[in-house]
Every structure is written in C-alpha cells, then in structure tokens.
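Only one protein chain is missing from this complex, and each of the others stays in its spot.
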Amino acid sequence: MTEVYPPLRQPLVAGDKSLADVTQEVCAPLERRSTALWWLAFLAALSLLALGVAAVYYQVTTGIGTWGLNRSVGWAFDITNFVFWIGIGHAGTLISAILFLFRQRWRTAVNRSAEAMTIFAVTCAGLFPVIHMGRPWLFYWMLPIPNTRGPLWINFDSALTWDFFAITTYFLISLTFWYVGLLPDLATVRDRAKPGWRRRLLAFVSLGWNGSYRTWHRYETLYLLLAGLATPLVVSVHSIVSMDFATSMLPGWHTTIFPPYFVAGAIFSGMAMVLTLMLIARKVMHLQDYITVRHVDAMGKIVLATSCMVGLAYAIEMFSALLSPNPYEQFTFLNRAQGPLGWGYAIMVTCNVLLPQLLWLRRFRTNLAAVWVLSIFINVGMWFERFVIITTSLERDFLPSSWADYAPTSIELATLAGSFGLFFTCFLLFCRFLPMIAIAEIKGVLRIGREGPAVEPRDPASAEASALAGVSRLDGNQGVKP
Amino acid sequence: MSETKTATGGGPSRREFLKAAGFTFAGALVGGCQRAPEQEAIPPLSQPEDIVAGRPSYYASTCDACRAGCGMLVKSYDGRPIKLEGNPEHPLSRGGLCAAGQAALLGLYDRLRLQHPSREGQENSWEEIDRDIRDRLHDLRGRGGLRVLTGTVTSPTIQASVTRFLKHMRENGDFADAKHVAYDPLSCSAILDAHERTGGSRVLPRYHLDRAEVIAGFDADFLGTWLSPVEFTHAYRVGRPLTGDPPRSSYHVQVESRLSLTGSKADERVCVAPEEMRAVLARLAVAVARQAGAPLDAADELSPSLAGFCDRLALRLWQARGHSLVLCGSQDVPTQVVCNFINHRLENYGATLDIDRPSLQRQGSDRDLATLLHDLDAGKIAALFILDSNPVYDLPDGEGLARALRQVPLVVCCAERLDETARLARYVCPHPHYLESWGDAEAVSGVIGLRQPTIPRLGETRPVIESLAAWAGAPKPAYDLLREHWKDHVLPRQARERDFEAFWDRSVHDGYAEVDPDPDRVRPKDFNLAKAQAALQAPAAADRGQTLVLYSKVGMPDGSHAYNPWLQELPDPISKVTWDNYACLSPDAAAQLGLGDGDVVRVEVRDGALELPVRVQPGQHDRVVAVALGYGSIVSERFAGIGPPWLEARPTVGENGLVGQNAAALLAWEGGTLRYARAVEKLTKTGKKHPLALTQTYDTLTLPAHLAPPGQERRPLVQEIGLSRLARKPAAPPHEDKPADLWPNDHPCPEHRWGMVIDLNACTGCSACVIACQAENNVPVVGRDEVRRHREMHWLRIDRYYSGAGAAVEVAHQPMLCQHCERAPCETVCPVLATVHSDEGLNEQVYNRCVGTRYCANNCPYKVRRFNWFAYAHEDKLQNLALNPDVTVRSRGVMEKCTFCVQRLQEAKIEARLRGEHLHDGEVQTACQQSCPARAIVFGDLNDRASQVARLRDDPRHYHTLAELNIGPAVGYLKVVRNRPDDGEGQRHD
Partner (left out) sequence: MKRVLVGSFATEEHILGAARAAREHGLRIADAYTPYAVHGLDRAMGLRPSRLPWVCFGLGLLGAVFKLAFQFWAMAVDWPINVGGKPWNSLPAYVPVTFEVMVLLAGLGVVLAFLLRCRLLPGKQATPLFRGATDDTFLLALERPEDPGDVSVVSQLFRDFHAVRVAESEL
C-alpha cells in the first residue's frame, strides 16, 4: 500500500510537528487535570441524563400511557429519536470506513472521535426500541431463543426483527472497529503513564501492544477488512431502518425511495453532528493544528452533497405522490405539507435543504462559527424530518373517523433530553480519558506535504559516538539496559 | 357520611356473596378472580343438578333498565350473572337488548348499592324499621294525606300491592285520601291526556311500526330513547326488508329540531324549531283532511316551503292510509290531539296504532304530580312513600322539593342507591337488584314479562312488594305474593293452560306470558272529532328566540343510569361525546357566538341557568340549544377516581365533582305538563374551556378542502345506493376487480372460514353492540381523560359520518371492528408472532406473547386495535364478578382487539362435537350480533355456501371497506339505501 504524495500537497497537520510532539499534544489533555469548562459541560450533561433516567423509570413503572401516544398514533417521539440517533451514528462509520477505502487521508484527524460518536449515538438509539415497548422487560423475546413455547421462534418477515438484528450488528461491529483502531494509541498512553492503577488498567486493555511490525502488518489488513465490512453494513442498517416504514401499508410510509433517502439523510445528519462536536472539541481540547479549516471545508462539501440528495428525495417523494393514482397517498403528502404539522414540514425543508445551500460558498464553508450554527440547524431539521414522516402518516390515515392528533407529554420531552444527556456524558468522558486523535494514524500522515524528512538526523558526530559506544560495549559482551 | 358507610358496605356483602355462591362452586372460581383467600370458598356439599361448573346457564327474565320491558336472557356462570342478552322469543324485543339494558348488569355488582335498611342514615334491622314505620303511621293518622310516589309501574304485582297498601291505609290507617301518584322522568303525559280527550281513556297506544309503510315522526326519537326503542327498532327493520321487486321499504319522514338517532336514519328529514311543531302538525292535519275530503279551516302561519312539505307528506300518508303512522313526542296536549286527529283521519287506529292492547310503558300523569307537589308545598302530606324513583333529581326545582320533603313528617324511600331523594328520606328501604329477586312487568297490555332471581341477594335488601305487605301488616315473601297474583289475576287471562303450576313453569321458562288484555280496564270510546278540531283552532305559540331542548341520550336514558361506567363511557351515537352532557349548537349558531367544541357557554332560562361546554352539532335547528338529561347525578360522585392515575392525568368529574350537570333543573311546567323545550333568555360565552372527550374528532368522509386531491374529495368508505337504482340493478354478485396476488394463497381454511356482514341500512347506530362487546370481552373502562387522549378501549366502535351541511345533513353509521383480513397487515409486522392467522380465518392476538411494539396498530388501516396503555383498573373486586371467565383480562402493555368472540366459537364447536354433528349456521352468534335490535349484523361460516353470511356476500349491496388494499377483509358491509323522492342521486358516497 505505497502511496506517492506530491510534494506540493498542503500538509494535513499544521505547525511542523515531530512525532514526539504529536504524542505529547494528543496525550496531554488525558494527563492534565480536567478543566473547569469540562466539568461544567460534564455536570450539565450528567443532569440531563439523570432527568432522562427519572423519566424512563417513571414510564417503565407506570406505563407507556405516560407518553402522548394514542390508538391511532402508536409511534412518535420514541421512533423519531431512534431514527435520529441511528442517523447520527452513521457519519462515524462513513468517516472511518468509507473515507478510508477512498484513501481520504484527512479523515485521520477526525475518525477517532467520529467513531466514538457512532457508538454513543447507537447506544442512545438502541434504548428507544426497548423502552418504547409496552413490556420492555420482555425485549429479549425479539431474539430467536429456544423457549418453552414450542419453541416458538420469531417472525423473520417483520421489519422490526430485521431492525433488531441490524442495530445489534451495527453496534458490535462499530465497537470492535473503534477498539481495534484504539489499540496502538492505548499502548502509547500506557507507555507514558506513571506506574499506578491507571497504567495497570491501560496495560490490561492495550493487550500488550508493543508496536511490533509483524503485528502492524496484519493490523493493516484487518483494518482494511473491517472497513470493507462496515461500509455495506452502514448502508444496510439505515436501509433496514427505513424498511420499518417502507414495508408497512401506511400512506407516506409505504415508499420505495426510503432506503437511499434514509441513508443519505443519515450521513447528512451525522456529518452535521460531527461538525457540531469537532468544532467545539478542537477549541476546548486545543487541537486546532489537527482539526484544521481544511477538514471543516471537506466535511462541509459532504454535508452539501448529502443535503442535495435529501432535497432531491423530498422532491421525488412529493412528486410521485401527487402524480400517483392513489388518493390516500396524495392526501397524505398534501396533509404533510399543509396539514396540522405543516410547520414541521417547513422546518424540515428549510433546515435540511435551503440553509445548507450556503455551503456552496467557500467563504461560508471556511467560516467555522457559521458552519457550527448551520450544523445545529441541520440537526434540528433532521430530527423534524423523522418526526414529520412518522407522525403525519399516523395522525391521518385511511379512516377519517380514526384521525387523532398527537402531542408529546413532559415525560417524552424529558426522555429526549435524557438521550442527549447520555450522548454528551459519554462523549465528554471519552474526550477526557481516551486519545481523541488517532495518534498512530496521524504520525503516518505527519509528513504529507512537507519537503524532506520530518526529523533531521542528529548531527553525525554524536550519532557516531553513541553508536560506537554501543558497539564497544557489545564487544565487551554485555547487553545494555536501556 | 352515610356515603362512607355504604362504601364500606361493599366488603361484608362480598363475603356473604361468597358464602352463598359456594353452593354453586362459584366460591373457588370467584376466589380465583378476586385473589381472595382460598378458605373463603365453601366447596359444594351437594351438586345442584342444573349447574355444571365452568358451563354457563341461561335464565329467561325481563329487563328493568327502563319501562320498555324487553325480554332478556341472563347468562350465568356458576351462579354468577355475567351477561345480559336479548331473548329471541320475546314478542316485544325479539332478541334485541339496548345498551342501557345490557349495562344494567354492573348495577348488580355495584359496590355503592344500598345493602341495609337505614333510619336517618343509620344502618338498622328490617324489624325495627318496619315497627318504626308502622308506629309513625299510627301517630300520623288523620294528620294529613298519604301518598305513594312511583315511576310508571308496569308490574301488575307491585301495582296490586300498592293498591292493597293504600286500601289498608284508607280503611285501617285513617288516611282517607291515600293515593298513588306515578310520574315519568321522561314524561309522555301529553299523549295519554290527548287520548283521554279524543278517546275518553288515558292510554298510550301501542305503535306497530312494522305495519307502517309511511312513518312520520315529529320530535319522537323512537329508535333512540322514546318509549320502547328496541321494540320499535326491530319493527322498523321489519318494515324495510328491501326484498321483493321492487324492493320494499317503508318511507320514513322525521321532523325534528335536533339531530336525533331516529332523524339520522330518516329517508327525509326536516328541521323545524320546536315551537313551530304544532303549526306544522296543524297544517298536516288540514292537508290530510283535505285529502280525506272533509276540509277544515285552520290558522296557518307556515313558510311556503314547510307548507309544501306538509302537503306532499299528507298525500303520501293518505295514499298509505291504514298503513301509515304519525308519531309525536311533544308534551303539548293540543299538539298531541292534532296528531291523534291525523292518525284517526288516516284510519291508523286499530291498524298501526293499537289502543285496545295499549302500551303501559308510560302511565305517569304530570297533572297528578303537579297536584302532589302543590300539596307538599302546602304541607298537606303527612306520609310519603317514594318507590324506586328520584323526584328530587328528575324534577325542576329540586331544591324546592327537597325543602318540602324535609317538612313531611314521614318520608320512606325504597331505592337502590343513596340518590338525591334517598338522602332526604327518614327511612331508606333498599330493594334488591332485579336480577336478585322475583318480579313481573306488563309493558304492553297482554304481554307479561317475568323476572326470576339469578343470584343470591348481595345485601340485606327487600323487594318493594314485601315492604308494602309488611307495612300493610300482612308480611309475605315476594315469591308468594307474585305467585298469588299470577294465580288469581294472570292465569284467568289466558286459555292455553288450566293448571297454574304448568302455566307458571312455562312462564318462568319463557320469561314472559302472552295473555288477554286486562278485562277491567276502561275501553276507549269513539274518536271525539270536536275536541280535535278545537285543538286545531288553538293558535300555536309563535316564539322566535332561542329554544332550549332537553333530550335524553341513547347511552343515558335518565339519571338512574348515572352510576354505570359502561354507559358513561359509551360514545353518544350522534355527537360521539363520552362522560359529559353539553350544549349542542348548530354550526351557524356557534359561529355567531364565536364558539367551538369545548367552549363553555352559559344557558339562562327564566328560572335557572347552566354552564356547559359546547358541542357543534350539524343537523340541528339554528335557534335550538340542546342539552342532555340524565347527567350531574349525585351517584356519579364515584367517578372522581376513575381512570389511571399519573402525572398528567385529569379527573373524570367536573368542578361540581360530578359527571356532567343536571339539566332537569331547567325543565318547565306548562299547561299542566312537564316541558322539554322552553325559551332561552340569554346565551353567553363564558370564555372558559372544557375539552370534550370525543371518540371521533373528524366527522365527515369529505377531506378538508385544502388537502383534498382533486376528484378525490370523498372517501368511499360508506357507500350508498338509491332505492330505485337498487330496484333497477340486476341481483348479480358485485365483482370487485381483484388485483393479482404476488404469491399463491397456500393457507387454506379447511373447516370453517368465519365471516361477518353488516347491513349499514339496518344499523341505526344504537350502540347496543358496543356494550355487548364490552360486557362479553371484559373491555376496561378508562375514564374521561384517557378518552380525551383517544385511548378508549372499545373493540367495536360505530363510526358516524355526516354528509351535506347545516340542517340538511345526512348521517351514516358504520360499525367498525377488526376485519380479520386474509392478508392482515398487522400480522406481518409483528416481530414476536403475537398476532397470527388461524386456519379458520381468524386474526388472532396472543396477549401473553405480545411485547407491545404497537407496530400492528400503526399498520392497521381500520385502526381497530386497542392498546393497554396502563394497567387498567380491576380493583373493584365486586365489579370484577361481572368479568367473563372465558376471556382473558389483558395486562398492561399488550395489544388487544376484536376476536370474533372466539370463546363463543370454541364453545359452539365443542358443543357440536359432543352432539357429534356439524355446526349449523346461526348456531354461534357473536355478542354484537346477538343483541342487535335491528339484526344488522350477520355472522357465520363462509365455507358453508348455504349460510346466511355467505349468501349476503353475493348481495348487490355488498362491498368491502378499503377493498382496494387487497387485504381480504372477512367483514363485509351492505350499502346504505337512500329512499328519496329525488332518488338515484344518492350516490354521494359511491
């Protein structure tokens, strides 16, 4: 896997760093005491989480009736949040796997935290299908486990079953992928750590990694394989999520365009979330040299591209509905745009299609503050996309007699807040205790776009001396303790 | 304080019940359903021969929920009545039983029903109470009048014992003017008075709607609440069979001021302000007289359009004379006289109206009542016995009456619950629920229904006749009193049986006896034309202001049902509101005042006012404010705590701590009768809000204008066809173009394939099926707030769709239940196989496998699946005795829905197998089908080509709702038939 870097290519990492600098700078935040800012953020996130835990506890003990659902609207906030978080997750996999396969070396700066984000997002997502059940304590019945009922297996025709398998697989593979990528850096941190419990812990989890090249050699292959598996996986996962709707009967859900539409949307929202987090992290963690304007610029382009795909999907959906001979389909889409939840549709189109068009301007893409604000809008917009799709179709379907409006209760709002709490709590802990940047990979790309060797050879004399000294001792047949 | 006493009264009664029930195995079973300690159950020492454990037995009896006297079958499990059903052989009800009748079962297991006699709120023994009352009567002799106040008494035995008691009081008690006064909460006094004028005897004719080809109803909601709805509904159905060539169907014109259930079925409906009603009838009389060739002159201030209508109607009626019927619900005697005149001219007496075998369902006399009230005010009454009625609630100026009652030295009240009146009585003598005691009822002269106890008494209650006998100094058990009366007075009225025992046994078995009318009743004289013409001359009151119309709801006939959670939660078939009464305003009237659903409005009349939430009601006259009676009764206090308690839950009762408000306070006395319509002085918006608990929030099949796809404004869910078009159409099976399937159907139904067909033309929306389903399938009551959140649990609902606008609105009722689709969308999406298809074509829900993802409900195009959002209340141990042991009580977090009464199917199949023969068509009936008064629901085996349901599938009117989805529903519908003069245009829904 040799690559030739044209010398004129601009560096991926700013500020002319040596390998040691990289190690030092990335590991520094882990070894420093946490800053007041971190504590502030952490406590905020933690209290949100606590709120969510309380809400879920109340809901599970009292009944799902504490949500605003009704006989017609069986899903709303729960599945909206589920799809939203899964979507967020996908960007991580995109960056770590797909961009890897496409040899986008700039990914190295962000892939670690993007993958972390994936895992936390999928964790949040995974909670909702469980707590949205009427009897969450029986969620394991979704698994084909031998039981006393026959054994009665599960229904492999149901999109929810597919979903269950998809999410589980996705979570496990992402976790493994992330951990494998983390191995060499854990070793690096371990070797810097002072003796003590922290070091022992790191020694345990870094599995005795010592930088052996034979290992590196297999590691490269493994990484490629995982990337190769994760790429179709991420596509399949969100396709399957979309099939929860696409394989149903409901007008507005029963739509063949959903799989590509949802995958694009997922990457779109995920990228936005990556930007939201990265732009804060690089400031707080002083990583400006690693996460450079160039990265933001590149991600901005991806966001723009996916935004256009999503916009196209919206258009096609509306177009084919209005031209379809199916009156229920037609009504559903008119209702989606102009019905009781029309405002939601407006938010979704504005945030997901109109605003991102600003990214055509290079000046906008490179204005970090602006991009950050936009990324927030996109997050909101994508949440509403799912909410509008799910709720409008349920609120008004075939029989007008059963039309019923939906409004969330305090418990649902608290649960949503709680999921954000969980996400940020995990992410802040990650920033605090694990290297946010893939050290080993950064070192690999350190010299891209720089003339000559990264590290000038020390002056020959001293080199000679030490070498000779070494040899002389070797002659003396004594090994040297380093 | 007496409240708490009765509340605690539930406990002991339960223990007692268990003791008694032990002898029929019920102990163990009941112990099971209410987690009572085992030792409370007493094993049967000797096996009663007629009761087999775990097998239901049926007893014929007569309903007592209202005075209609419908025959019913009591389904009893191990000595525990669990369901009331119509008695198919009964000459009046013919197998139907209304919602209120079926729901009365809960009254039996009512925790707050009075269990002990009490004096001034203190529990007491019968001996002491009796002695006390006798002493008081002795002291009071000669100190004033004695009155027995009752509702209409249809029971000959009670009537006899009242007479006996009064006779005793007159002779031995020195109460020279001891009298019996009867009144009706929903009075029809005017009809009887009118017949007194025109026919010389105070009778209520028996109406034979089945014999009528043209029916004209004037403010008479005979399919809903008027006199005898079940009987009338069945007869009405018989009158429109749609068989023969051309298809036969009676023509029904309804003239009314508010949209009633009856109006919703009318072929032609005219909206008239109440005060115009008399003028319209007068005009009709004139027109009919002209047709009859005996013209008479009468004042006439009608709008040309109405006049034209009257003439057209008169012609139609005349053409069908002898086979026509004019019904009038007015409480204005002259108006009724005019109505009698019309029927007389149309030669309907003796044909469609029977006054020789009259109805006894209403006997109350408002005149007597007025006199009594006057005497009470004047303090002329020394002793007042109130039997099973609640005047303080039912009558206007309840406070006034209450004050008067406090002055009466002796007030004895025989009641079932501690209602407004019982609270004022010095002595409260609870009588048993009618399922606990012997009794009879002659609702229509010549048809005497019999009641038998189906369960040991749950409390120390005593039948009214026993009490009367005791106070008359000749105590005797009710059973003996009843038999004596039958022996002496009923047996002679028939010739079939000479031997009393045989007659008695047959009557007990049948639940009724058909005999000759009472010989010593005054026969009606010839029709008195002069009186009628006098009435015609009398000018009609011309009032152009707002009118308050007080009506009674199908689900809440009168205040005596206010305790009943099933009825409280039953959506009104027209307004679809539960748990409340409200002020109905026409859309225009509401718009003028800037009011919408749930805005609280203040309705002021001369001597009273009410603040009620508004319900905008199409099809109502613009100058009418309609308010339902029967709400705001003190017994609805109990519902304060109903419904799942949680953070955002709101109470079921209003600010007054009751469900709804008592509109009876606004009734008016006028011309010696109670009036249900009166002028509104002021109608003002209060600005307060009281969101109504609606089960249907979107009322039409027409989509909102700005959302409707061009050419698709109306959804063809309810389909209509004009009568003449039906005649023209060849009776070929309708071929719905079936889309090709993607895969072969490799799921045959070898034995049975259950299916249902619902005749939308027959269905009146009376909602009997809804309660039947609730009772049969242990469907929980969820309370007002949950309904407001669209979480009602009814497995079977009735969708009501308006078409057209304003007063000229048309209504269609569509019972909607699980359609048991062949390719059910709900089944495919369930991840855990909790809903699957049986090889009998049933869509089965496996409660204990369900994890509650609700995906199935989302994917159900008919939205008939119901989810257990909470663990719904089953704390009321006593009420749990009403649960059907054949049906699982669903736990929290699982989905449920209509099962086609699978438990009944299984039972029927087992019975058939035991007999070693095949299941015959009609042998198994679903609960909804069983009690439908209109026989609109047909259920059966589609594999059996000869079955009624299979034949109906080939009816030209047959169609499937949402057939285009190609999911193969097992439930089909028969199109509504519109019998309009401008017929054929009735393709609105097509």
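Read from first to last, the chains carry the letters A and B; within each, the first residue is number 1.
Note that a contact is a pair of C-beta atoms (placed from the backbone, for glycine too) under 8 Å apart; a residue touches a chain by one contact, two chains touch by 3 or more.
Computed from a predicted model, the values in this text were never measured in an experiment.
From the listed residues A:42, A:209, A:268 or A:290, report the one that touches the chain absent from this view.
Missing-chain contact among the listed residues: A:209.
What chain B residues would touch the chain not displayed?
Where chain B meets the chain not shown: residues 743-747, 822-828, 830, 833, 836-839, 968.
Quickly run down the residues of chain A that touch the omitted chain.
Contact residues on chain A toward the absent chain are 1-3, 18-20, 23, 144, 150-157, 161-162, 165-166, 168-169, 172-173, 176-177, 180, 183-184, 187-188, 190-192, 203-222, 225-226, 229-230, 232-233, 236, 240, 243, 439-441, 443-444, 453-455, 457-458, 460, 463-464, 466-468, 470-471, 474-475, 479-480, 482.
Everything that follows uses one rule, which is that only the chains that are shown with their structure count from here on.
Would you mind writing out the residues of chain B in touch with chain A in their complex?
Within the complex, chain B touches chain A at residues 644, 646-648, 696-701, 703-704, 706-709, 712, 715, 717, 786, 789-792, 797, 799-801, 814, 816, 825, 828-833, 849-855, 857-859, 861-863, 865-871, 892-895, 962, 965, 967.
Please output the residues of chain A touching chain B within their complex, sorted ascending.
58, 62-66, 68-72, 74-75, 129, 132-135, 138-139, 141-142, 149, 152-155, 157-161, 164, 244, 247-250, 322, 327, 330-331, 334-335, 338-339, 394, 397-405, 409-411
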